[in-house]
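Below is one structure, written out as structure tokens, with a few remarks after it.
Of the protein chains in this complex, all but one are displayed in their positions.
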């Protein structure tokens, strides 16, 4: 075989490898929220649910849904959970707090449960933001189970306006009618429209907050930054309430600017699933 | 050379690459605790110890062991270390707190030193947990040196029941007789058996805590979660004391469930070294 042919062949192989790798890289950016999704098929999950009665399911963001039918009294006391909740639902994630809290808000509306705990680790697997641990309290395990299932199912939607690239992420959420999870986590007035605008690195979040406030007549409910109101994340967050049209308008304006600014630090930020706002 | 042969050859090469990569990936998951192990041989270490008298050694978890024979008084005061400790031993790691604290506990038993500081950064190199900084105080540098050496040598064992995959990690530790490091760090009653069960993402840790408490008659010494008792990690941790058989039984029960749940989010979690419990 001649030298030339060897070289052609080696180059052909190298090109195929490059193609394979570049398609890998696209999947490996900070949007690794999708990584574990669908890794296990429905059958495996069913088997696990049979083996471990506490297991409900997993989804995007390394999120796992769990339930305890009768929490051990010693543990319940250590966790600071009221005795009246015999059962708890657990909604826990490596990546994301906003998507999970908005999903939990829908879950509380759709089930006979209460939010008993929302804790926000510094996480996102090396990214700039939070993970989350949300605990639902219920008197009946069937209610806890239903809350967790509703929340798991809603994450596909609430990850829709999460955008990420290697340099950071943006997040927008909108609810036409805030309920107990949003009130507990962010002080949202219940029954009113409620939105958040999150930017990382934090400086981008500051600009988006300014744009949001100027874009529509909204009530600023809160502002959080690395040293104040976050778990030391590299995010600035605006929380706002108001007329549903105004809240939506503020989100849209902040999103437009945020996408351009985050894009200046890296690739074009892409939605993790499908935008819903 | 015919087209068919080229294709066969290219495919053969691609397969070999895939094999090489998949064995790489196994090493590259969150268990990157092993990464730096053995990178430098014994000879290099000896040379460094000759050049930098403070150097003792490195091991798994990006852990480094160091010693200062005569701590500068200005620095000692800034660090809040008692004057009576002329020498300090330093045991510092990017990945892991439990393994290092359990190893330090053995080191204190085996040397004439005290634990003067245990600090837990939010680390694990992008993972869900802690790193650690442990400082031994001693009157003689030989004692500080011995404590650090014993702790370094014990890490191979205490990383045995650390299990990890891309989605998170589990950790279990067991001591038949808790000493000063476990007392200082976790409030363990000295002289009694003491275990911990750690799960990340935190929801898995909650389930394991419930399983552990129900599996045996143990005294729950503490519970930690992302917002309470951890350094904002994505972990839930149960600390428990009691009869040595019961403590061990609680650990084993929690481990069985934890491995299944963490496995639902990714690959089968594997021990970082060799299980010891």
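Letters A and B name the chains as they come in the text, with residue numbers starting at 1 for each one.
In this section, contacts are C-beta pairs under 8 Å (C-beta built on N, C-alpha and C of every residue); 3 or more make two chains touch, one makes a residue touch a chain.
No experiment lies behind these values; they were computed from the predicted model shown.
**Student:** Among A:60, A:204, A:247 or A:272, single out the residue that touches the unshown chain.
**Tutor:** Selected residue, touching the omitted chain: A:204.
**Student:** Decide which residue listed in A:74, A:236, A:249 or A:273 touches the omitted chain of the complex.
**Tutor:** A:236
**Student:** Taking the full complex into account, find the residue in A:139, A:166 or A:243 that is in contact with the omitted chain.
**Tutor:** Only one listed residue reaches the unshown chain, and that is A:166.
**Student:** Could you pull out which residues of chain A are in touch with the chain that's been left out?
**Tutor:** Looking at chain A, the ones touching the missing chain are residues 1, 6, 9-10, 13-14, 17, 122, 125-128, 166-168, 200-204, 206-207, 209-210, 213-214, 220, 222-223, 225-228, 230, 232-236, 238, 257, 260-261, 264-266.
**Student:** Contacts of chain B with the missing chain: which residues?
**Tutor:** On the side of chain B, residues 1, 5, 9, 12-13, 16-17, 20, 35-36, 39-40, 44-45, 48, 51-52, 54-55, 58, 62, 64-66, 68, 71-72, 74-75, 78-79, 88, 90-94, 119-123, 125-126, 131, 133, 135, 231-232 touch the unshown chain.
Note that only the chains that are shown with their structure count from here on.
**Student:** Just give me the whole-number Å value for how far the CA centre of chain A lies from that of chain B.
**Tutor:** Inter-chain centre distance comes to 29 Å.
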